[in-house]
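One protein chain is absent from this view; the other protein chains keep their places.
Here the chain labels run A, B and C in written order, and each chain numbers its own residues starting at 1.
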Amino acid sequence: MSLSLADQAVLTLSSVNRPGIVARVSGYLFEQGCNILEAQQYDDTASGQFFARIRFNRVDDTAPPIDAIREGFETVARRFDLVWRMRPCDEERRVLLLVSKFDHCLADLLYRWRIGEIRMAITGIVSNHPIETYRHLDFDGIPFHHLAVTRETKRQQETEILGLVEETRTDTVVLARYMQVLSDEMSAALAGRCINIHHSFLPGFKGAKPYHQAHARGVKLIGATAHYVTADLDEGPIIEQDVERISHQDSADDLIRKGRDIERRVLARALAWHLDDRVLMNGHRTVVFRD
Amino acid sequence: MSLSLADQAVLTLSSVNRPGIVARVSGYLFEQGCNILEAQQYDDTASGQFFARIRFNRVDDTAPPIDAIREGFETVARRFDLVWRMRPCDEERRVLLLVSKFDHCLADLLYRWRIGEIRMAITGIVSNHPIETYRHLDFDGIPFHHLAVTRETKRQQETEILGLVEETRTDTVVLARYMQVLSDEMSAALAGRCINIHHSFLPGFKGAKPYHQAHARGVKLIGATAHYVTADLDEGPIIEQDVERISHQDSADDLIRKGRDIERRVLARALAWHLDDRVLMNGHRTVVFRD
Amino acid sequence: MSLSLADQAVLTLSSVNRPGIVARVSGYLFEQGCNILEAQQYDDTASGQFFARIRFNRVDDTAPPIDAIREGFETVARRFDLVWRMRPCDEERRVLLLVSKFDHCLADLLYRWRIGEIRMAITGIVSNHPIETYRHLDFDGIPFHHLAVTRETKRQQETEILGLVEETRTDTVVLARYMQVLSDEMSAALAGRCINIHHSFLPGFKGAKPYHQAHARGVKLIGATAHYVTADLDEGPIIEQDVERISHQDSADDLIRKGRDIERRVLARALAWHLDDRVLMNGHRTVVFRD
Partner (left out) sequence: MSLSLADQAVLTLSSVNRPGIVARVSGYLFEQGCNILEAQQYDDTASGQFFARIRFNRVDDTAPPIDAIREGFETVARRFDLVWRMRPCDEERRVLLLVSKFDHCLADLLYRWRIGEIRMAITGIVSNHPIETYRHLDFDGIPFHHLAVTRETKRQQETEILGLVEETRTDTVVLARYMQVLSDEMSAALAGRCINIHHSFLPGFKGAKPYHQAHARGVKLIGATAHYVTADLDEGPIIEQDVERISHQDSADDLIRKGRDIERRVLARALAWHLDDRVLMNGHRTVVFRD
């Protein structure tokens, strides 16, 4: 039997830590004819929470299909009060990309998607700028939505975006340098599935123009932060951060230029990990089982 | 009941991958009244080998002592042909430090040991230089052995070192910038438990004077490599590496100076991981379950 | 008077070090009504060579035009036997891009050029693959040349490329993951103005399939190297290098994926510095006055 991605799945769990969870979960998978390929586990001794990510496959065709394994897992999950998800590896997650004028993150994500580095189904691109802004990018048939926004139309525009999310069965929303602050309602509606790239090493320089703030303060490193969006702007759970060395020679514009490189690689990493079920929520922090 | 380090243990495993290993191992620990605190697992799909590190504790005093749990595990291990080790967390590993003239790694390891950052019992310090070389270091009662070495006495000197290893029940030998090449016999005798710091980013510049080689080649980064010692000099399994940026301004002496910082932190990390059973051998490569 | 880029120039110098060079050069610029904006100097005490990069501007319209300043500098240069170049900052250097199947570096350079991050005039794109390979990239009118190559036609193909270089007055050739080894003749013809990105941290893994070599050796960091092309493959003067951390979990394919990010940013930096006259040759090493 040749096994394909459809015979593999990722199971993520979290719960209050109790003896026997791993034994029962791994026992169940074994009984179902599955083999564990990769497993990571973390116990937050401060909060008493337990987190795990398990990638497994069906050993051969005598094993039930993934759907049935998932159904059967419900009993195990109930016993330990698990928050869980089991996702077959051939299932591409559905992603909506939001962008404003600066398109370096968008261009980068499209490139990585095209060469197969980030596996996802892009359900659409939404911008508050017209499509001409991106005339050098090949959208390759991805639906583009120009949804302009003013103070007056903000609520209306957000309703349209949420409509698109529902209509296209979008799983994850990415703010790829989308320079609009989401309303509390929209943040709540997308809780845990909306990723923003903040062009700063948080919590260093919150708010507007972080590179200008960094320049004025004379820091020697700049960074970027990918985080889940919450109502509390710039305070959502951090997924990934990175930095680059700068010097006194760098103007604020130089920081913006050097920052682009960090932003695009931090966002790409964070999104890839999210799509691969490597990021679990632990209160307002994250557990990241890095690849 | 208050649980101490003596109630915790680390179990490391490797074997040919087969379904059911995790289920059986975690099932056994659960049956013995233990709780898994931390677990990492890796399957090398190319070689078919399976590696795991599990930290667990006795849930309460109804659980058997660690010694008994270890004894009972023998049956599980035999069933899956596991290469394994179970070590209580309160047991300090016994380490012999070998050094030559340059003492920056030695000074650094002593400091980290003293403040409790690296937990180990230092069984002795061996040098081919006299104790006066280190008069600014506080050896704090650790036995010091001046074992001079010449071409003629090399075999004799190595025999003395191996004698010390046995006599002091030393578990791990660290070449903390010990500038003597070990004989094949000695390398074999210490296989998998002798760590060297190579003052280069391997395999960039093997052999003598790597910083001078790096300077002559005009590289823009220098590094250091901690690895297990094997008969094949500079080719042992790599545990950890790191680099630092340099420029055209740096002379070979500057590289040596900048290299010291990398050497000492790379060696310290590698040793800490080794002592914490985080490094498993996978052929001539390592699996490192980083902290 | 409003000063534009046309009123600024970069002067680079190298020579045997002798007292009075800086005094004479800066004296000359002052006499010509110029102001030094940025200056970096390096003396290689081992070789006795002196290197400098000076950016200056005409203070106002009473200063002669840059062309005249350059002409007059000839006398200064002769006195100290300087190897030098003076280039007005509004003059875009002419760059030919060579590429094979993998287009991540090409896509990246085009993007940076488009948003003005790398200033250059792209004189053409040459590939040994047909234009369809790059159908998702917007070449924006840049001439594309499909010059297939076989063992038999290699000499002929290189002649065609050199013809293009001459015809388009190309200054700099970039091997943006161009997977053909240049002949000695072609390397010589492009000496000091042909930049390659080597998908390895040199001299770690020369030759073919460096990521597979790195995986087999079990290194913990991978890197990339941008260097000038010389007849001695993989041995040309290094301009820039960078690395990324990997782990035992990474397959050779993962290294290739992670390597793409390093390759494109290392090549982009090296090219930008080269175009900005920040890279000077010091034997088979480089002096890089970083920004």
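Here are some notes:
Definition applied: a residue touches a chain if its C-beta (ideal position, glycine included) is under 8 Å from a C-beta of that chain, and two chains touch if they have at least 3 such contacts.
Keep in mind that what you see is a predicted model, and the values were worked out from it rather than measured.
In the complete complex, the hidden chain is touched by one of A:Ala6, A:Ala121, A:Met179 or A:Val243, namely A:Val243.
From the options B:His129, B:Lys209 or B:Arg265, the residue with contact to the chain not on display is B:Arg265. By the touch criterion stated above, the residues of subunit C touching the omitted chain are 17-20, 22-23, 26-27, 29-30, 33-43, 45, 52, 59.
Touching residues on subunit B toward the chain that is not drawn are 38, 104, 107, 111, 114-115, 117, 135-138, 140, 249-250, 254, 257, 260-261, 265, 291.
Mapped onto subunit A, contacts with the missing chain fall at residues 42, 44-46, 201-205, 217-221, 223, 237-243, 247-249, 251, 282, 284-288, 290.
Heads up, the rule we're going with is that only the chains that are shown with their structure count from here on.
Here subunit A and subunit C face each other with the same set of residues for the most part; over half of the interface numbers are shared between them. Pairwise, the chains sharing the most contacting C-beta pairs are B-C. If you average the CA atoms of subunit A and of subunit C, the two centres end up 36 Å from each other. Chain centres here are Cα means. That of subunit B falls 42 Å from that of subunit C. Of all residues in subunit A, those touching 2 or more other chains are 38, listed in ascending order.
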